[in-house]
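One chain of protein is taken out of this complex; the other chains stay put.
Just so it is clear, A, B and C label the chains in written order, and each chain counts residues from 1 on its own.
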Amino acid sequence: MVSFESDYIAGAHPEIIKRLTETNLEYLPGYGTDHYCESAKEKIKKAVGRDDLDVEFLVGGTQTNACIISTMLADYEGVIAAKTGHINAHESGAIEYTGHKVLALPEKEGKINAADLERFLIDFFADSSHEHMVIPGMVYISFPTEYGTLYTKKELEAISKVCREYSLPLFIDGARLGYGLMSKSNDVTIGDIAELSDVFYFGGTKVGALCGEAVVFTKNNRPKHFINSIKKRGALLAKGRLLGVQFDTLFTDDLYFKIGEHGIDMAEKMKEIFRARGYEFFIDSPTNQQFIVLENSRMEKLKEDLAFSFWEKKDETHTVVRFATSWSTTDEDLKALETALDK
Amino acid sequence: MVSFESDYIAGAHPEIIKRLTETNLEYLPGYGTDHYCESAKEKIKKAVGRDDLDVEFLVGGTQTNACIISTMLADYEGVIAAKTGHINAHESGAIEYTGHKVLALPEKEGKINAADLERFLIDFFADSSHEHMVIPGMVYISFPTEYGTLYTKKELEAISKVCREYSLPLFIDGARLGYGLMSKSNDVTIGDIAELSDVFYFGGTKVGALCGEAVVFTKNNRPKHFINSIKKRGALLAKGRLLGVQFDTLFTDDLYFKIGEHGIDMAEKMKEIFRARGYEFFIDSPTNQQFIVLENSRMEKLKEDLAFSFWEKKDETHTVVRFATSWSTTDEDLKALETALDK
Amino acid sequence: MVSFESDYIAGAHPEIIKRLTETNLEYLPGYGTDHYCESAKEKIKKAVGRDDLDVEFLVGGTQTNACIISTMLADYEGVIAAKTGHINAHESGAIEYTGHKVLALPEKEGKINAADLERFLIDFFADSSHEHMVIPGMVYISFPTEYGTLYTKKELEAISKVCREYSLPLFIDGARLGYGLMSKSNDVTIGDIAELSDVFYFGGTKVGALCGEAVVFTKNNRPKHFINSIKKRGALLAKGRLLGVQFDTLFTDDLYFKIGEHGIDMAEKMKEIFRARGYEFFIDSPTNQQFIVLENSRMEKLKEDLAFSFWEKKDETHTVVRFATSWSTTDEDLKALETALDK
Partner (left out) sequence: MVSFESDYIAGAHPEIIKRLTETNLEYLPGYGTDHYCESAKEKIKKAVGRDDLDVEFLVGGTQTNACIISTMLADYEGVIAAKTGHINAHESGAIEYTGHKVLALPEKEGKINAADLERFLIDFFADSSHEHMVIPGMVYISFPTEYGTLYTKKELEAISKVCREYSLPLFIDGARLGYGLMSKSNDVTIGDIAELSDVFYFGGTKVGALCGEAVVFTKNNRPKHFINSIKKRGALLAKGRLLGVQFDTLFTDDLYFKIGEHGIDMAEKMKEIFRARGYEFFIDSPTNQQFIVLENSRMEKLKEDLAFSFWEKKDETHTVVRFATSWSTTDEDLKALETALDK
């Protein structure tokens, strides 16, 4: 059955599989000290266009979020995030497991805004009892958000400005960064991301890798003894080559960005297919995740031919579902979608 | 340079790379719900020869140890381990990070024994102040141990018996289980492991996989909501297929055991090479890790041609180093070893 | 200066000081095993009117909340609370420090309601991805709430009913329970509290003790090895007698309830003083905490003669402040309040 269930339904981009195969018998030291990791780090720095970066590789998104947040926060601090932020809603309490609170802000289509953030901070520091409260220590946003939406450069700048005023590091979850950067309506460059944030990551898992996220500390601000800290969290991969070879491949000949572009092209075509048939979009997403409102019996019918994700109940008779594209989506998949919709 | 640095210096067994390539474009659901995971679980149950098993896949050894121990211990409990046990010595405090103490027992060549264990438990429960102490809640051993040694069936039975008397689950860290089971001097079967323990794992990372450990709860005793708990620890892999395909391959046509056998055969040949040249063995290891005592200047000389691991300082002029074999060790590697030793 | 800053501005009720003095030189065993603790527990059971209770003493409110919640929740669970609940807003992240998330519900005047709770649970269990979410494992409410308000018996019954349907323990934070029970508008008995909840506590710190909270597990459901768990959290008092003597005194001749009554009587008189002078009440509180809206310059003026607490900014020119009564409030204090207001 054709599937639009997520952007992690296929294995890895064929080029990655090829490189894993070619390098497979090479003897390499473990724990991220091999030359593929080194090479991948250099290529990432080049892609970002800065020298003052520390790059580290981790296996998955939740792990990455927990490792970054818990090593960058002080004991008494919490992390500010949109109520719908992945760390607040869909990580089974991984941040709280590290002993830190997520301070949830209201959001619109998955995005917080600088004014709400500033208001929160002003109110917080006005309160005389903040010795009994969790002190804000970091701001977390996703680009794209969990709803596929994007911050504009102006919005990002405004959020970053508030963060700088309050000396809060800004962390950008880039699990789907490749799709965000290549979106037709995006005006944010990877250079902007690095400039405006203090740490972000290039998501690999959802952008063509078997697994892996490339964390970029943007001001040579990697936490001290970071390897010990990630080992302590069970996050240090013995065969670091698995991450090194993958990211080395993704950052050779702009593959990471090409994958993003393909996913976006497929998403645009998919949107057109739904739009042409009068389907209701729950949200206007400019990236690879599309949220469609389906009448419940229609949804059940479509399930016979298509795989997609439940997102949320809209009302008694309607459901919001997600259709995602990725590097692996083909024109045949889209054709099958049309056929199923027209059946 | 030829390397005997560890058993994770190469990628994956070629059969695994082949299957990852073949299945790469298949669309599969995430988080371990795909049919390869299902198939691998069935094959593992068959290999163990029992029906009452719950099998789960995790990415690495430290992660696996922390997930199992922290989900099986009660709040007020700690885990008993050899002082040299991996969880006590080489995981950067990953168990303590989960809030639990490792209760270290004396060991000999990496092994604890039933009598010491029983004595510890008798003394513990004799102490009137155990409301101020960490209550023993599990016993952790490694098979093979961190020194390459093995428990005999009789030793394992004795430890298991003490555990049962005190209602303590017995957890066997099988990071190198394949090499242990196939050792010439081993008298423990995989059926014994399952019978005598409450949970163990087939290590993949060091036995032919790119990554992955297959946890086996041996009495249908998987902790409730285990997936939530591992997600909470950042240990749930989105593309579970990466683990499913690998273990499905490892447990097809006994590949896992054949890999173990190859590693052991190479280790036996390697031991003979050292023995013939009069090298001192730090310990009599019957598995794939060999510990050799080198005079320091000799060690520096050998480093020019060979990669191996520092283990520990023996005295001012001698060092213990580790030479490991694995599925990837070749006759050419051994030849190069001979050449280097004879230079 | 006369103070209405909180209900913990004075030491202990004189009867408690008297008993601490009288028993001071008696030699007693430590850690809560003395006969005053035993006697206090029996008197508390009698006051509640049930036999199936486990009573334990802890030192302070935040400590109590953290100990109860973290020992009653399973690893993968979180606690539901009002957004304004003490554990969510004013404990510096003490619950998250134990590794558990607070799942915040909307509230009105500090209260959640059964319908919102049920809706939250229905939605939660409808979501197909709850392996990636924190599973609700307990419901926390305060009686009185942080805004001084009370649940009616009917409201409590409805919340308790939802909890039972979903097998969630109901935890009632009774930091100010004495004032709640004795409020003129209260229709909930201590028997109801025990019947409808699974665990609650008689707050001592704010109801006449120097320190101390008496936790009541209402279904003989004290967590196993609870003493070890509280020792592990640094919450076990060596001289348990300090808590035993205090609660023994508070539950002799209904002192706890008389203290509550006095605090309420004083609060009613205080309300009348404000009401007669046309002050605006931020909330209609039937207990010992009163929230008054003050014009900012008026507030600054009053600070010259009175101590009270900042609560929250209302708008640019107005502030909400708290005036609290307690067992220690005197008629002279109220007279001084009148004088200050009329100045």
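Keep in mind that, in the parts below, contacts are C-beta pairs under 8 Å (C-beta built on N, C-alpha and C of every residue); 3 or more make two chains touch, one makes a residue touch a chain.
Just so it is clear, the structure is predicted and the values come from calculations on it, not from any experiment.
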Point to revise | Contact residue for the chain not shown (choose from B:13, B:45 or B:101) | key: B:101
Exercise for review: Could you tell me which of A:83, A:132, A:219 or A:318 touches the chain that is not displayed?
Suggested key: A:132
Study note, to complete from the structure: Touch assignment to the omitted chain, from C:50, C:83, C:161 or C:231, lands on C:231
Exercise for review: State which residues belonging to chain A touch the missing partner chain.
Suggested key: 31, 70-71, 74-76, 99, 130-135, 223-225, 227-229, 231-232
Study note, to complete from the structure: Missing-chain contacts on chain C, rising order, are 1-3, 5-6, 8-12, 14, 17, 20-21, 23-30, 59-67, 91-94, 97, 205-206, 210-211, 228-229, 231-239, 241-242, 307, 328
Practice item. Kindly note down the residues of chain B that lie in touch with the hidden chain. Key: 76, 78, 89-93, 96-97, 99-102, 104, 123, 126-129, 131-134, 310, 312-313
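The working rule: only the chains that are shown with their structure count from here on.
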Practice item. From the Cα centroids, identify the chain that ends up most central relative to all protein Cα atoms. Key: A
Revision key, fill the gap. Whole-angstrom distance, CA centroid of chain A to CA centroid of chain B, is 33
Point to revise | Centre distance in Å when chain A and chain C are each reduced to the mean of their C-alpha atoms | key: 41
Study note, to complete from the structure: In chain B, the residues touching two or more other chains are 228-229, 231-232
